[in-house]
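All protein chains but one are shown in place.
Chain lettering (A and B) follows the sequence in which the chains are written, and residue indices restart at 1 in each chain.
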Amino acid sequence: MAIESPAVSLAPRFSFRLDAFPLLPTLILTSIGLIALLAGALAPYDPEIGSLAARFRPPAWQAGGSVEHLLGTDHLGRDVLSRLIFGARVSVVVGFTAVVVAGAIGTLLGIISGYLGGWVDQVIMRITDTWLALPALTFAIFLTAIVGPSEMNIVIILAAVYWTRYARVIRGEVLSLKEREFVRLAVVAGCSKWTIMRRHILPNVLNSAVVLGTLMLGVVIVTEAALSFLGVGVPPPKPAWGLMLADGKKGMMVGYWWLTVLPGLCIMLMVLSANLLGDWLRVKLDPQLRQL
Amino acid sequence: MAAAPLLKIENLSTHYVSARGTRVVRAVDGVSLSIGARETLGIVGESGSGKSTLALSVLRLLPPSAQIASGRMLFEGEDLLQKSEAEMRRLRGRRIAMILQDPMASLNPLFTVGDQVAEPIRVHERAKRRTAWRRAFDLLSAVRIASPATRLLQFPHEMSGGMRQRIVGAIGISCEPRLLIADEPTTSLDLTIQAQYLNLLRELQQAHGLALIFITHNLGIVAKMCDQLAVMYAGQVVEAGPVRQIFDSPAHPYTQALLNSIPRLSDNRRRLSAIDGQPPDLGLMPAGCAFAPRCSQVRERCRSTPPPEVAVGDRRQAKCWLLAADAGDKFTRGAA
Partner (left out) sequence: MTNYILRRLGYSFVSLLLLSLTIFLFVRVTGDPTTLLVEPGAPQADVDAIRERFGLDQPIWVQYGTFLSSLVTGDFGNSFYYRTPVLDLYLSRLPNSLLLALAAMVFSLLIGIPSGILAAVRVGGFWDSAGKLFSLLGLSLPSFWVGLLLILVFSVSLGWLPSSGSGTLWHLLMPAFALGWYFAAAHMRLTRSSMLEVLGSEYIKLARLKGLPESLVIAKHAFKNALIPVLTLAGINLVIMINVAVVVETVFAWPGIGRLLYEGITFRDFPVVQAVVLLGGAMIVLVNLLIDILYALIDPRIRLER
């Protein structure tokens, strides 16, 4: 006689299947990447040149809009769609580069700090803790005030602000890796410290570094957008989504909504996709990272 | 056992199902037991033998991944599996109570002892705060805690382990249950405290007329405390009956091995005898007898077909082919 106790029901539950491959986010990210790559070919207009006669045109589906400017124009008559497309390039380039550079520095220092221990570890960790105490955005703004904004500088600044997140996590991993059999064997076999770090430790922390990278991508992009919004990001007239939001604020007060909603939507899509992909990777690649 | 048993479990099976439904662990596999009022039943087995799951099944407090697959549980004549959740809640703590193993973890660190002892009284008997606290005071005295008035206002971390376990005991009997299930209550106590605690439980049982189910892996406690014994292995009861008889002449090879492995001073063997092998993976049970891979007296039939339950004497059962009528071997006495 089969009985079901009320506390238990094996009926399927409504939930996000975390092990399903995030197809949509990956597609979105790849599309954004492709758009960034082929911006020149895809954009109908030059994003930096506008016609004052065509200012504040609404998107094509609204009254007053036209198919000439599918997503409307901004306060200088520049085509919004083209600016969004080229803005993708900025986000992708800056975001991706910053994440990679931060990751490289952070991973390297994390490995060194974790493996060598001693005063090297102390020094690096103290620096890391200090930098972590500074809120990222404030720190980034401070640095732009010092070195001045340019695309290259922004990448460096973002890398400088975010490498500490990697260092912390990677160091933790290395500390536990150090105790593992294969590392000890290598030590016993007489490998030099650098060899061990390169051949045994590094490949094993790459997983975490990649996962952290995808998760950081979202954060970096939002920070870059914030910097652009405040006017200390990538300098105009180069289109960045954050900058478009700042410009859009002027028109927003009189109801030109597309200048605010559309760039933000792009940011959101990119960050959301990066986060979903990162979450999936985290669960898939390394269950130990669940506490990230 | 003339009167109807207080609790009668018939052929109970509880399964844990993995998240994707691919793996089924038969934690409790066709268990039948009974206990009468004022009796003490010991359930003995290794870790993973299903003892705790059995207890939680009786109270229907299994985790979401577990499910009672079949069987009946008759408490005072009523099938517990037919009861609604609300009815079960009225039973828990009131008619059937349970004591857990780790007293530090069982008590909520943020609430006073008095609050936690008085709580079931207030909930089940709708007692007013003052009445409940007075009862709590009496209960603490009953479990031999000195200066109960002060203790009522203290927090769990301010007490020793032994004292905490007594408080858990007090909570258990607070609403005068008929049946108390104690799941390894002395395992986390110091040896010196264990004996005191066992004595306390026995006193409480006699004073309140409780039936007591004692879950443990310690045969010594069973010998001291219990009238009846059920030996569990891999989710099944392999032998059950009066304690004295089983200890004198264990019928099932597993029971024999268990009793054998207790070192005795009169022993002049050099090595401790342990049971070879590991307990089986409950998700991948072999065909045939669960104990066959480790049994020193195993036969062909044991490996292929699960053994039937055979009556041994007038109040004992065991699940073993060696005891079956057509076994061809006489029923062997356990090694001394």
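Heads up, the rule we're going with is that contacts are C-beta pairs under 8 Å (C-beta built on N, C-alpha and C of every residue); 3 or more make two chains touch, one makes a residue touch a chain.
The model shown is predicted, which means the values in this text are computed figures rather than measured ones.
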{"item": "Chains on display which the left-out chain touches in the complete complex", "value": "A, B"}
{"item": "Which of B:10, B:46 or B:102 contacts the chain that the document leaves out", "value": "B:102"}
{"item": "Option from A:198, A:249 or A:284 whose C-beta touches the chain left out", "value": "A:249"}
{"item": "Residue touching the undisplayed chain, where the options are A:43, A:71, A:143 or A:281", "value": "A:143"}
{"item": "Sites on chain B contacted by the missing partner chain, in the whole complex", "value": "59, 61, 89-94, 97-98, 100, 102, 105-111, 119-120, 123-124, 157, 168, 171"}
{"item": "Absent-chain interface as seen on chain A, which is shown", "value": "13-16, 126-127, 129-131, 133-135, 137-139, 141-147, 218, 222, 225-226, 229-232, 245, 248-249, 252-255, 257, 260-261, 264, 267-268, 271-272, 275-276"}
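By our rule, only the chains that are shown with their structure count from here on.
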{"item": "Gap in Å, rounded to a whole number, between the CA centres of chain B and chain A", "value": "55"}
